[in-house]
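All protein chains of the complex are present and in place, except for one that has been dropped.
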Amino acid sequence: MSATTPVRLALIGGGPGSFIGPVHRMAAELDGRMKLVAGVFSRNADKSRRAGEAYGIARERSYGDIDALIAGERARADGVDLIAIATPNNSHFAIARSVLEAGFDVISDKPATATLDEAIALRRIVQATGRRYGITYTYSGYAMAREARELVRSGRLGAIRKVVAEYSQGWLAQPVEREGNQQAAWRSDPLAAGAGGCIADIGVHAFHLAEFVSGQLVSRIYADLASVVAGRVLDDDCQLLLRFSGGARGVLLASQIAAGDRNGLRIRVWGERGGLDWRQEQPDQLIVNWSDAPSQVFHAGSSYLSEPAQRARRLPAGHPEGFIEALANLYRDYAEAIRCGAPLDQDRIPGIEAGVRGLGFVAGALAANRTGSWHQLNGLELET
Amino acid sequence: MSATTPVRLALIGGGPGSFIGPVHRMAAELDGRMKLVAGVFSRNADKSRRAGEAYGIARERSYGDIDALIAGERARADGVDLIAIATPNNSHFAIARSVLEAGFDVISDKPATATLDEAIALRRIVQATGRRYGITYTYSGYAMAREARELVRSGRLGAIRKVVAEYSQGWLAQPVEREGNQQAAWRSDPLAAGAGGCIADIGVHAFHLAEFVSGQLVSRIYADLASVVAGRVLDDDCQLLLRFSGGARGVLLASQIAAGDRNGLRIRVWGERGGLDWRQEQPDQLIVNWSDAPSQVFHAGSSYLSEPAQRARRLPAGHPEGFIEALANLYRDYAEAIRCGAPLDQDRIPGIEAGVRGLGFVAGALAANRTGSWHQLNGLELET
Amino acid sequence: MSATTPVRLALIGGGPGSFIGPVHRMAAELDGRMKLVAGVFSRNADKSRRAGEAYGIARERSYGDIDALIAGERARADGVDLIAIATPNNSHFAIARSVLEAGFDVISDKPATATLDEAIALRRIVQATGRRYGITYTYSGYAMAREARELVRSGRLGAIRKVVAEYSQGWLAQPVEREGNQQAAWRSDPLAAGAGGCIADIGVHAFHLAEFVSGQLVSRIYADLASVVAGRVLDDDCQLLLRFSGGARGVLLASQIAAGDRNGLRIRVWGERGGLDWRQEQPDQLIVNWSDAPSQVFHAGSSYLSEPAQRARRLPAGHPEGFIEALANLYRDYAEAIRCGAPLDQDRIPGIEAGVRGLGFVAGALAANRTGSWHQLNGLELET
Partner (left out) sequence: MSATTPVRLALIGGGPGSFIGPVHRMAAELDGRMKLVAGVFSRNADKSRRAGEAYGIARERSYGDIDALIAGERARADGVDLIAIATPNNSHFAIARSVLEAGFDVISDKPATATLDEAIALRRIVQATGRRYGITYTYSGYAMAREARELVRSGRLGAIRKVVAEYSQGWLAQPVEREGNQQAAWRSDPLAAGAGGCIADIGVHAFHLAEFVSGQLVSRIYADLASVVAGRVLDDDCQLLLRFSGGARGVLLASQIAAGDRNGLRIRVWGERGGLDWRQEQPDQLIVNWSDAPSQVFHAGSSYLSEPAQRARRLPAGHPEGFIEALANLYRDYAEAIRCGAPLDQDRIPGIEAGVRGLGFVAGALAANRTGSWHQLNGLELET
């Protein structure tokens, strides 16, 4: 592939009215290394075609189902390289399996699948097919989330002792799923979302970030999940206690009934000598507090930052980048791997391992909550 | 008592080198309604006298022990009205008992006593003697903590669903108790501090504020306490899950090993329609987020605030007040009750009930942590 | 033009190593309504071609000069619709003239031209040719800058009395133009930048925003400009006093030697009843302080915002958008005007009038500074 031909992308899901579809397109194309050229935007072929038109996709490349997409794109000399999955959780596994086995690379919305068993099965498929598989833990794409990880790696904080990850939203504080909100409807329906509600929708983001930044894996979970809004089946408010592989302890809070909160993802990690604090709603700043020195504020786009943080940023300091750019960082690195014929660098793009861990976390949280006891996050590692 | 004669105060503890002694004097005298005139600042009568001199106390009113204080002050026509207890936790009970039974009113540092049994016993003594008893939950003295409570009471947030209370310090991130830090030494010594470390030292503040602001009582606790610094016997990092009497759920985090953190007390309370957020390190602001309207920032000293918030403030908006003024609010209201011959208004000055609840919380947290199960906060109410 | 065919864009300037070139491409293409298909990226045709390749542009559409671009694109059925000018200031006029007269629409970096005379001449050309002309006052594209303007328009602040606009950068605190920094080199060279340094580079942004948000025009200027860094010819630090057409008074500060500052653009506007405060480095928030009510914080992406603010935003509240999205808002509205065959809505895309005013401001500031007296911003309006 030429260095300047964009990687060809198909999108499954993300049709009209969805929030995430246009975001995928914008992020994928932002850096000019990828191009959305095909998709399945609805099970109704006509609707799919019309949606595709809004994306500027040729009529014949907007398909009504996955099989048609696979067949159509395999038949083309300029068929897509990569398939993005942006459907409700319960379909992730089947779609990913189909397209991987058909020889395409995949980038999937989180959670990787609807259940842990599916995730483990998907891992085998990824291995068997040898295709690339990435997962859009978008928040890990922010420059300063990466700086946070590098700060931990540098050892400057000392051994990590304590992690607090929070993800606080308020948009489900009322039963909007029964008032016509489509986003809310599938997320609160076990058939579409799986057994986890808030825990699977945003809890996994906080979980991923906690492991991503701390450099430790969660080994044990105690979970207190609730369905606060009357009539809701799935959890909408989650409070968890954590143990990490490296000895740290932690807390993970995820809520979608925190009325008035917007998208309050925050990660704090403390070591022996200081602690870091990063908030997604002010993503260009990383605050570091020290035991015996002034606090520091690291600004995205600055030349004093680590290479991974500089790489994940387009503009000089003081020019805000946001959510789209964070997701674009994942797409950009994915495109480069494809262009170079290289495997995905898990340091840059979370892969199926992160996917399995996310589902392990959801399953563990549900089990811990059900039994009222600590749950061991065992058996997630690949058996060899 | 004349409306302009200051209430006469004795201080027990708070001798040279202590942080809290001078704070008590400054706060008590700030509004001109109280005067520190006697005290026991050391068990060594000479040292006590020298410390008293630094406070401007007459030589003969700096005593070497409680009995001498009681005898001396009872013998004077101008003997003290109120006795403040600022000693390590393990002595609170005995001192409070002695001085209450000797007919003095008491204002005590938290926790009220070293154990729950002591606290319950002290409650009986308070009742039996009919003396006033207040406890310095200083943070509840801040104007905007009171505004927060009034906001909840107003019902504007709707029914309260969720509470997150955090108290995060870093000064015990290293074993400073073995390096000559006196404050750290007694706090990490079970003989002086009681069975709780961080949970009793600062956890109780977060607990009190959670109940104070939310207007609900904690009914059940799950606790995960740890001694993170090697060699430390008492807990220094606490993560707890909570259930409240009114149905809310919550989390309480207290840590003294959060390296780099200063005095990070923060309370967040969410109702059906919005949530409030108050941080002690920026005490003049109360942030309220709404589901469907711009966020609001309430500023201390403003004329639009509730009466309790206005009462707890001396200066117009934009003129910061701090920790000393917050404690002074408790002392001022205490002085007024004495002057008027009225009982303490528990809405303004936490009393022995709050003291019992605090020890109940510590005992419950220790029990829950030991047993690995939820602990019911039962039996704290006064039997009648 | 079909509703889904992207508008075709050429870019002049913004070649390899430039900051602004890739930003134009990303912003123009972000919403899928425009596509960069041609350009002049260097005076050297080979270099231009190589740069074009990096943008994914067909070899034959990367030209070595404007005339070639015009000739080439006019000859194509699929020739460009719009030409973006991202060259140093001194070339803006000549390029704009050529391409307007050749029948293309223009979107130009600020300042519109290098001198006021040029700007006035350009206005005549825009009128004569009947082509669209827009100018990238990017900061006015932010959702919350637009909300600020709407708030003023709503009258809720009362009559506007006071405006403070600041733009504070530190990147020229050292003579980096003599140390190989290309961005700094042309900006501090009068031959490339024109007679104004900081005042023309960033002062015009603050000026535009002051008029944009306050809804008043600057009528008089007093200016105190300096070249702080030894050896620098053009101004690098500017402090100005302002009078507005509606009676407001104001201050405009612009500096490129404010060491440590990043991109500190901030606008504050006070009326009789309250004041607003918007900072580009935290663009998703608009703070409004009221005389007799709690402050408010408006969050971008919220449903309670004005239509112009909602229109200028892709993501729900809590998902940060940044500088690229702000510029994309201008490009998106430009694309729509082209698609609809409508003139540019000056409310959404600053046009040549804003360009003339910007150069009038620069000329006025230089004159006021030279004479040490207030300068009237007269004669900028179109004579009819």
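Per-chain numbering from 1; labels A, B and C assigned in written order.
Convention: a residue touches a chain if its C-beta (ideal position, glycine included) is under 8 Å from a C-beta of that chain, and two chains touch if they have at least 3 such contacts.
Source: prediction; values computed, not measured.
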Hidden partner chain, touching residue among C:P22, C:G271 or C:G360: C:G271
Residue touching the undisplayed chain, where the options are B:W186, B:Y304 or B:F323: B:F323
Hidden partner chain, touching residue among A:T5, A:N44 or A:S295: A:S295
Among B:S42, B:T115 or B:Q169, the residue in touch with the chain that has been omitted: B:Q169
Selected from C:D31, C:D105, C:D261 or C:E353 as touching the chain missing from the view: C:D261
Hidden partner chain, touching residue among B:P22, B:P175 or B:G215: B:P22
Interface with the undisplayed chain - residues on chain B: 4-6, 19, 22-23, 25-26, 29-32, 53-56, 169, 171, 261-264, 280-284, 299, 301, 314-325
Touching residues on chain A - with respect to the absent chain: 288, 292-299, 302-304
Touching residues (missing chain, whole complex) on chain C: 157-158, 161-162, 164, 170, 173-174, 222, 224, 226, 228, 237, 239, 241, 249-251, 253, 255, 257-262, 270-275, 288-291, 295, 372-374
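FYI, only the chains that are shown with their structure count from here on.
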Farthest chain (mean CA position) relative to chain C: B
Per-chain CA centroid nearest to the all-protein CA mean: A
Rounded Å distance between chain A and chain B, as computed from the means of their C-alpha atoms: 43
Distance between the centres, which are taken as Cα means, of chain C and chain A, whole angstrom: 35
Touching two or more other chains - residues of chain A: 261-262
